[in-house]
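Omission of a single protein chain aside, the complex is shown with its protein chains in their original locations.
Letters are used for the chains, namely A and B, taken in the order the chains are written, and counting of residues starts over at 1 for each.
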Amino acid sequence: MIVTTIFFFTSILLVIAIFQILSKLGKKTKRIWTPKRIMIGITSYIILGLTAFIYISFFSDSKIPVLSSSDIKQVEKKFDQIPKYDQEFNSSYLTSDYKKKTWEINFDGDTLPVVINNDDNNLSLNIRQRYNDNIESGKALITYYQFPFIVNGVDLSDEVPLPDVYVAQNQLFIESFSKQQVNYNRLKATIGFLDFNRGAERYEMDNSYSNFIVIDIPRGTEIEDSQGLIYYLE
Amino acid sequence: MQSLTNISLKTIVKKQVKWEAKLNISALSSLVIVQIIFGVLTSSSGSASSGHGHGNLDVRFSIYSLDTFLIVSAIWAFIVALLFTTKAYRVDDLSVISSRTSSTIANIFVMIMYSFIAVIIMISTYYLQVLGILLVEKKSFVTEGLFISPSTFILCFSSICLFGALGLLFGTSFKGPVVIKIFLSTFMVFSFIYIFMTPNIIPLMMLPNLMISVLCLLVATLCFCLTIWIANKSEVSRK
Partner (left out) sequence: MNIIQCVELSKSFGRRQALQRVTCAIDAEKIIGIIGLNGAGKSTLLNIFAGYLKPTTGSCKVFNENPFNNIQTAANMIFIDDQLSFSEYLSLEDILKMGADFYPNWQNELAYRMLDYAGIDLTAKHQQLSKGQLATFNLVYGLVSRCALTILDEPMNGMDEVIRTDFYRAILKEYLAFPRTFLITSHHLQEMESILEEILLIDEGSVIAHAPLDEFKEQLISLSGPSDELADLLSETEVYAQKIVAGMTSAVVGASKLFVSEEILRTKGIKVSTLTASEVCMYLTNKKGRDIDAIFD
C-alpha cells in the first residue's frame, strides 16, 4: 500500500511537471496546433494503437502457455499425492514421464558414500535411495525427476537447471544446480493492483516436491549418508 | 418592444458542450504526451514486477498491465477538471449566452466525454507499449490476456470520471461561498488521506469490477451534483 501511495504521489508530481512544460510549449505552438489538427493527431494516435492491437493479436503467439486456475488445480490434485506416497516409501509416482536425466556411475566396494552440496536450502533437493535388482553390483543409477514447477501460472519445469552428478575418489557427489535467473514479460490487460490485492486470484502450487533424485543401487550395497538427507524408497 | 428570446437551458448547454469540447481539445493532446512519456518510462520494467525464488531458480516477472496508464489518466483528469474551473476558462464562458449552471453542466459533459476518450487513448498507449516491447525482445513473453474486458473498460472509465468529478468539485468549491470552501476542502483532504494512508480501500478492491465501477460512478454523480449546486450559489469574480 505504501508503495502504491508513493508511486501515486510521484506520478502526480511528474504529471504536474509535464503539464507545466506543455503549457509553456503550448503558448508558442498554438498557431500550429489548431483544434482541428489536434483532433486529427489524437484520432491517428488511437488508430495507431488499434493497429498495434491487431498486429499483436495476429503476429505474437506466445510460446509459453499460461495455465488457468482450474488447470493448476487439476495438476495439483494429481501431485498432492506425492508427499503421501513419499511417506509410504512408495515409488510408483516416479514415472518415466517426469524423468529428466539419468547418470550411470561405477564404484568399488559395497558402500557408496554420498556427498550432497546443497548451497543454502535443503528443501530444493529431494534425494531418495531405492534398491534395484536389475543393477549389477558396483554400479548405480541416478535419475533426476522433475515434476511441474508452476509459478504464476507458468510451468517452469524446463527452466530448472539440472544438478551436477559425478564420482570422485569413490564418492558420489551431488551438487545442486547453480543459481539461475529467468525473466519473463507478462502481458495482462487488467488493473494489476486490483488483481494483486484480490490475492487468491491465482492458485499457487506448493513447489517443494517438484523434483526428486533417485539413486538406484543393487541389493547388498549400502549408501553412506553422513548428512542424513537421503530417504528410503521401495 | 422587441420580443424576448426564449432559449432553454438544454439548447445552451448543447452549444456550450459543442464549443468547449472543441476548444479544450488540447487537454487530450496533453494526455497523449503524458501517456507516451510514462509508456517509455515503464517500458523496461512494466507497471509492476514480481519475483519468486525457488531453490536456486529465480523467476522475475515484469508485469505489463494498465495500472500506470490508469493512474496517470486519473491524475490527468483531476488536473484538467481543476483547470476547467480556473478563471481563464470561466471568463471565456461569459462571452456567450451562459449561466453558471449551464457552464457547469457543459463542463461536466465535456469531462465525461473526455474521460471516455481518455480510456481509449490509454488503451492505445498500452498496446503501443506492448508492441514496442514485442518488437525489441522477441522471446520470454507470457501473454495472459490481451483483450481488455468490458468490465475493465468500464472500470477505467468510471475511475477517470470520478477523478474528473473530484477535480471539478474541488475547483468549483473554491469559487463558492466561504463556508462551502472551508468545509469541502477539509473534507476532501481528509478523505484522500483516509483512502491512501490506511488499508481501508482493500475491502473495496475485493468487489467485482462492475461493482467498483458503479460505486465510482455514484460518487462521481454526487460530486457533479454538488458542483452544480455550488456553482448555482456562486458569484462571478473576474478580478
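Operating definition for what follows: contacts are C-beta pairs under 8 Å (C-beta built on N, C-alpha and C of every residue); 3 or more make two chains touch, one makes a residue touch a chain.
As the structure is a prediction and not an experimental result, all values here were calculated from the model.
**Student:** Touching the absent chain in the whole complex: find that residue among B:S62, B:T85 or B:S102.
**Tutor:** B:S102
**Student:** Can you list where subunit B touches the absent chain?
**Tutor:** 1-2, 4-9, 12, 15, 18-19, 23, 26, 88, 91-92, 94-102, 232, 235-236, 238
Criterion: only the chains that are shown with their structure count from here on.
**Student:** Approximately how many whole Å separate the CA-defined centres of subunit A and subunit B?
**Tutor:** 39
**Student:** Please name which positions on subunit A make contact with subunit B in the complex.
**Tutor:** 1, 4-5, 7-8, 11-12, 14-16, 18-19, 22, 26, 33, 35, 38-39, 41-42, 45-46, 48-50, 52-53, 55-57, 60, 62-64, 66, 119, 121, 123-125, 149, 151-154, 156, 159-161, 176-198, 207, 210
**Student:** Could you pull out which subunit B residues touch subunit A in their complex?
**Tutor:** Touching subunit A from subunit B are residues 22-23, 25-26, 28-30, 32-34, 37-38, 46-48, 50, 52, 54-68, 70-72, 75-76, 79, 117, 120-121, 123-128, 130-131, 133-134, 137, 139-149, 152, 155-156, 196-197, 199, 202, 205-206, 209, 212.
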